[in-house]
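Omission of a single protein chain aside, the complex is shown with its protein chains in their original locations.
To keep things simple, chains are lettered A and B as they appear, and every chain counts its residues starting from 1.
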Amino acid sequence: MNIETSEFHWGMVIDLDRCTGCGACVTACQAENNIPISEQDGIANGRNLHWIRIERYWEGEFPHVRARFLPMLCQHCDDAPCEPVCPVYASYHNPEGLNGQVYNRCVGTRYCANNCPYAVRVFNFFNPKWPKPLEQQLSPDVTVRSRGVMEKCSFCIQRIRRGKEQASLENRKLLDGEVMPACAQTCPPQAIIFGDLNDPDSRVSKLARSPRRFRLFEDLGTEPSVIYLKGGGHDHPG
Amino acid sequence: MKRRSFLQLSGMSLASSMLAGCRKGNEKLIPFLVPPEDGAIPGIANYYASTCRQCPAGCGVLVRVHEGRAQKVEGNPHHPVNQGKLCARGQAMLQELYHPDRIKQPLKRTGIRGSGQFIPISWDEALKQLAGALAPYQQKEQEGLLLFSAPLRGSLARLTGDFLQHFPKAQHLAWEPLSPEWLQQGLFGNPGIPDYDLGNTQYLLSFGADFLESHLSPVRYGHGFGHMRQERQTVRGRYSYIGPRLSLTAASADRWLPARPGTEWALAFGIIRRLLQEKSFDASALQAAGLSVTNVTELVANFNVQRVAEIADISPTEIRATINEAVSISPALALVGEMTAWQSNGSAAVAAVELLNLMLGNINRPGGLYFTPATDAHISSNYAELTGLIERMQQKKVQLALIYGCNPVFSIPSDSNFSAALANIPQIISFASFLDETSLQADLILPDHSNLESWGDIVPPAGTRQQVIGLIQPVVKPLHNTRAFPDVLLALAKGMGGNLAMQLPHESYLQWLEEDLIKRIPDLFIGDRRQQMDHLLQQGGWFGPELEPISPKALKRPERVVSPEFSGAQEQYPLQLQVYASVNFYDGRSSHLPWLQQLPDPMTTVVWGNWLEINPQTARKLGVNQGDLVEVSSPAGKLTLPAVLYPGLRPEVVACPIGQGHQGLGRYADRRGENPLKLIKETEASKQRLTWGGTRVQVRRLAASSGLVTAGHAEGSYHRDLLGL
Partner (left out) sequence: MTTRANRYDAVRMNREMLSSMSPPTWRWYLLAAVLGAVVAFGLYAFTVQVTTGMGVTGINRPVMWGIYIISFVFWVGLSHSGTMVSAILRLSKASWRRPILRGAEAMTVFSISVAGLFPLIHLGRNWIFYYLLPYPNQRGLWPNFRSPLLFDMVAINTYIIGSTIFLYIGLLPDLAVVRDCSSGWKKKIYAILAMGWRGSAEQWQVFSRGSTLLACLIIPVAVSVHSIVAWDFAVTLVPGWHSTIFAPYFVIGAITSGVAAVITLMIVIRKLFKLEEFLQPVHFDNMAKLLLAVCLLWSYFYFSEVFTTWYAHKPIEWEIFSFMSSRYGIMLLIMMLGNTIVPIIGLCFRQVRRSLPALLVITLLVNLAMFIERFLIVVPSLSHKNIPFIWGSYTPSWVELAIMVASFALFFLLYTLFAKFFPILAITDVREQEEVLLGSQQNGRTRLETLVKEE
C-alpha cells in the first residue's frame, strides 16, 4: 500500500562501512521499547524478542577470513508482505510510510511473520516478566505487550510523535535529525541515520542517494525504507 | 488492570471528556493543589545529565526520568568524550539500579565466609562497627589497614586520600584488570594515555588494541572510527589490525594480519626500518623525545619484510603491503592494546609501537595522538603492587580490609592465591552493591548507592584534549536503604571525631564535591555558586578549554623485544590461551545485567554464557564440533566450557572472554559459564606486570552437548551469499 497522505516518509540508512557490530543499538532498543528479557531457554527455542539484531556472517577460512555485520530490523517496506496477509488489519501501513502493528487488534495468526522475508517479526510466546523492581524501568510511552501478539520495530514511533508534538507546540516544522530512534541515537560510529525520505535535503535522503546504496532482497519488490550502504574497501584476499 | 477498574476508568475519562467538551476550548488542566516536591509531573519526562561508570571511560549520559523512575539512558550530545553516543553496557546501567538482587541494607555475616548468610543491621550499628574496627589504625605505628578499590580519580580520590591520611600506615591499593597501567609505564611514562585522534587519521594500524570494545574509551573511538571511515567527503580512512584473534575490532578492519601471540611488535619494527630507509620519519620528534637515530636504526636493522613475516607467521605479501600503506599514507596512526601488552614481552612491545607513532610524526597533530598534561588527582596501583599486597596478605600483615568498587576475588587469576590470602584477613568490610565473590567473603557489608542514585565526578582517564570533569548526580531517590561510599567516609569521620572530624566536617559528599570543584576550577564559581553548580549539573559536567599539548620525553631507550614466554610445556599443553575482555561485560562487572546477558556476543552470537573459541582446523583435529563440551586444562587449573568454532583465530590459539563464571553477583550472573582467569598460570616475571596472554593449555572433548545457545544459526552464519551481501 503506497498511499501516503503525510508530508513525511520515514526512512533509515545503515552504513555498513561504519557499523562495527558492537550491539549498542540492540540494548538501546530493548530499553526504549520495553522489550522483555529473553532467558537462555527462550533464545535456544527461537523466542528472542529483540526488535533489532546484528547478524554476523563468516566468510572464508583462516587466514583469509572476514566477519561481516548486518544490523537487521523491520525494513518498513512500502509494499510490505506482512500487511495484506493479516486478517484483522493488525499489521497496517501508516500515512508516514511506517509499518504499524496494532497490538490489541492482533489475534496471533503469525502469518505476517511467515511472510516477512527479513524475519524481523517476533511473537510473544509468553507474558513478559520483570522481577521487581526491574519493571520500574518500563517506559510509559510504549505498551507492554501481552502474550499471543506479534511485535516488531516501530522506528520508535513514540519518539516521532513526541518530536512532532514538540514541533507543533513551537509552531515550526520538524527539523532534520530532531527525531531519532533509540538505535540511531546511541550508535557510536553513527552507522544508523534516520530521517524523512520525502525531504530531498535531509541527511538520510542524501545518504540514500549514495552509490553504495542497496536494499535487501530488492528482487522481492518489497520496497524497504531501510537502505544499506555497502561496507567497502575490503581488500583482503578472500 | 481489572476489568472493573478499567470500566471505571473508561467511564471517568468518557465523562471528563464530555465535560471538557462543554467548556470552550481546553486551556487549562486542573493544577496540582500541592505541586509535587521533586518536580515529577505525571506524563512529563525530565532528562538529567550524569556520567556512566560501567567502565572507566567516563561517557556523559542523559537519563530520561518519568515520574521518579529512570527509564532510558542516552548519550549526552554535548559531552566531549562520547558526543551523544553510548555503548550497550552504558545503556544497561538502568538495570543495575533496578536489579532485583541488590543489597538493600547493611549486612552482617552470620555463617562462615562465603556461605552467603547475613543478617540485616541498621546503618547506625554498621557505622559503629566500622568505626570501632578502624579506630586502632589511627595510631601511628598500627599496621594492617587496607583499602582495596578500583583506581580513583577526581574528588573521590582526594576524599579517600584525606581520609586515609589519618591512618598513617594504611595501604590503599587501587587496581582493576583493564586499567592501562602498561601504557602509563610505556615509553613515555606518565602522562601515558594520549588522546588518539582516530576521526582524522587516514590510516589506522591497531596492534592488538580492541578499541571498539574495551580498550580505554570504546564509545569515543567508535565515534572516531565512523568519522574516519565515512564522515569526510573524499577520504575513507583505511585500517589494518594485527593480532592473533579476529576480535570485534579486528572484524571492521580492511586487513587482518593474524600474527602469532606476542609478535605484533615485529611489524612496528618493520615499518620503522622502512621509515628510516626512506628517511621519511619525524626526526625532530625523535630528537625532542631524547632518542637517537642510530640507536633506533640499530634496533630495527634486521627487520626486513621476510624477518617480520617469519616472526609473526604472516605471508610476506601482506606484511609488505601493510608497510607500504603505513609509510605512504599520512597521517597513519598506530594503537597498541591489551592483546599485545598482556604478553611477557609486552612492555617492550608497547614501547615499539609508541616509538612507531613517534617516528610517523604523529605526536600532537590531527589524525595522530595528543599528549595532554595530567590534570587531576589519580590513585592507581600496578600489578607489581598487587602481587606485593598478596604476599603481605599471605604473611598475615593485613588485619582489616575495606573493599570498594571492585571484585578482586573474581578478577585476579586464582593462581595468584588472592582468595586464600584474603581468608587470612581477620576482618573484611565491603561496600559492594551486590553479593559478588568478594563481598560474599566480607564480614560486614555497607552497600553503596547505584550510580544513578549517587553524587560524584569522573575524570576520563583517556580520550579528550580538553579538561573534562564529568558529574554524576542522582536521578532518582535511592531505592533501598543504601549509602554512598564517600558519604559513609564522611559519616565515619564525624563519628570518630578528633582530627578526622575537624578536617572532614562536611555534611554530605555533595558538599565536599562542590567545595572540591571550587578548588579545582576556581574561576568558574564567580557568581552565584548554586546557579553555577546547577549549570554544571545540567550540562553534565565541566568541559574546560582545550589543553596545550605537551611533547613527551622518552623515559627509557627503546629496547630489543624478545620472544614471548608461555607457561606450560608445549608437549603437554599444545595450545596458547588468549583471554580478552568481553564486549558485553567488560571485565565481568556487568555480567549481572540481564540485557547484557541476553545481548548476543557480537562475534560468536552466544547468549547467557561463555565459551572457548577454537579454530575449525584445530577443532577438526581434536574431534570437536560447535557446541561440544570441552575441558581446557592449563598448569594452573581446569575448566569445562562449550566450544565455539571460530574461524578468526590462529590454529594454535584458543580464546576465551573474561566476564562470566561468577559465583554470586545476583541471579543473572551466578554460576553462569566459567572464569578463564582460573587458567592463568603466574610466573615470576608475571608478578611484575600483568601477562594474561602467556599460558598454554590443552583441550579435550568431553561431551556432545553443553547448553551453548547462540542467537545466530551456526550453519546459516556461513551463508551470506543467500543475502547477496
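Note that in this section a contact is a pair of C-beta atoms (placed from the backbone, for glycine too) under 8 Å apart; a residue touches a chain by one contact, two chains touch by 3 or more.
Everything numeric in this text was worked out from a predicted model, so none of it was measured.
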From A:55, A:96 or A:196, residue that would touch the chain that is not displayed: A:55
Selected residue (touches chain absent from view) among A:81, A:97, A:188 or A:231: A:81
Contact set of subunit A toward the excluded chain (per top definition): 42, 45-48, 53, 55-57, 70, 72, 81, 84-89, 105-111, 113-115, 117-119, 121-127, 147-150, 217, 220, 222
Hidden partner chain, residues of subunit B it touches: 712-713, 715-723
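The rule is short, and it goes like this: only the chains that are shown with their structure count from here on.
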Computed distance of Cα centres, subunit B from subunit A, in Å: 30
List of subunit B residues in touch with subunit A within their complex: 43, 64, 66-67, 69-75, 82, 84-88, 90-92, 94-95, 97-100, 212-213, 218-219, 222-223, 225-227, 229-231, 236, 238, 246, 248-249, 251-252, 254-256, 258, 314-315, 479, 583-584, 594-596, 598-600, 602-603, 605, 607-609, 615-617, 647-651, 667, 707, 709, 711-712, 717-720, 723-725
Of all residues in subunit A, those that touch subunit B in their complex: 15, 17-18, 20-24, 26-28, 30-32, 37-40, 43-44, 48, 50, 53-63, 65-70, 131-140, 182, 185-191, 216-217, 229, 232-236
